[in-house]
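Omission of a single protein chain aside, the complex is shown with its protein chains in their original locations.
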Amino acid sequence: MAITLKQAQTVIEAAIKKSLEPGVKMNIAVVDTGANLTAFGRMDGAWLGSLDIAIKKAKTACFFDMETGEPGKLSQPGQPLFNIQHSNNGLITFPGGVLVKDSGGEIIGAIGVSGSVVENDHEVATYAANNYK
Amino acid sequence: MAITLKQAQTVIEAAIKKSLEPGVKMNIAVVDTGANLTAFGRMDGAWLGSLDIAIKKAKTACFFDMETGEPGKLSQPGQPLFNIQHSNNGLITFPGGVLVKDSGGEIIGAIGVSGSVVENDHEVATYAANNYK
Amino acid sequence: MAITLKQAQTVIEAAIKKSLEPGVKMNIAVVDTGANLTAFGRMDGAWLGSLDIAIKKAKTACFFDMETGEPGKLSQPGQPLFNIQHSNNGLITFPGGVLVKDSGGEIIGAIGVSGSVVENDHEVATYAANNYK
Partner (left out) sequence: MAITLKQAQTVIEAAIKKSLEPGVKMNIAVVDTGANLTAFGRMDGAWLGSLDIAIKKAKTACFFDMETGEPGKLSQPGQPLFNIQHSNNGLITFPGGVLVKDSGGEIIGAIGVSGSVVENDHEVATYAANNYK
């Protein structure tokens, strides 16, 4: 099952709602299980450089079926996946990319959020992935 | 003035509404006046290859402040802008990219639509640009 | 349904068998419905430049759910999709890319063949798509 546009838009709305709490401005990307962009929204005034990062975070989570922070740990200097970021036209491997699952627990896509510190990016992405239904 | 996320999302909803008439499945991209993606939506089942085309149409319209069909005419063999498509990481210069203006007539962004024949792409983009308010 | 590796390998073997008739040397790529490479084989001595072409043909057929020759007709000078090849990191729109369907007629992937004149490329691709089962 791939995420529908309606679901992807609801994920973005949940992310926007959560972003308004700390008052951060996010780029929010949602991809399907093929890592193809399904929906995107950039909050007014969000960092321009975060646009590409949000998309790459969503793709990275999808590429390896895991949150983006995980390959980030394994790709530090001296770690097994050092510089894996050079693959797939650029991975982003710090937090902010999270898998989106349906009510049955099946992966249907991923969300990538970028625009603040990684803690906020991750919190917003996680909230949206868990509260879009 | 740049298009707001709220406006961009309304543009996309107008495009989706118009697409449902002939029953076509569109990729719809909205960029601001800096040619940066502001919002995006891919209708369920839309051609995968049209994702990139929709984004490039919106950017192309923005790059030159004109509908995408215009540079298409000027870039034919023997014409002044022959093969201008090689610039800017790839332009798409056939119809489906249209400027979005505010109520005062000022350009605030552009929409790119791809997923059907160019006549439909252009009609949907034009409708959305004129009926998002 | 996406094509399995076993099916993709059988498609390639059918293409190789067909290529041996006229004695041509082909690059043969098979992608799934997400346009992701599933299997590939380059016959000994096949043109090096055809490697990328074969992969792009398979992707192009998948991107638009049609044989690669179709967008080729529509993208000639003066035609509606002129220079569409600049999208998606490069399309190849001459014959040699064909959809692969399962026994129920559902699209499960696509094959791209390159290494000879387009008539041979197309014939080999079509044969393989129809005789892999």
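First chain written, first letter: the chains are A, B and C, and each begins at residue 1.
Criterion: a residue touches a chain if its C-beta (ideal position, glycine included) is under 8 Å from a C-beta of that chain, and two chains touch if they have at least 3 such contacts.
The structure presented is a predicted model; accordingly, all values stated were derived computationally and were not measured.
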Which shown chains does the chain we cannot see touch? A, C
Residues in chain C touching the chain absent from view: 4-5, 8-9, 16, 34, 36-44, 48, 51
Absent-chain interface residues of chain A come out as 34-35, 60, 62-65, 77-78, 80-84, 86-89, 91
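The rule is simple: only the chains that are shown with their structure count from here on.
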Cα superposition of chain A onto its copy chain C, rotation angle rounded to the nearest 5 degrees, comes out at 180
For chain A, what residues touch not just one other chain but two or more? 34, 36
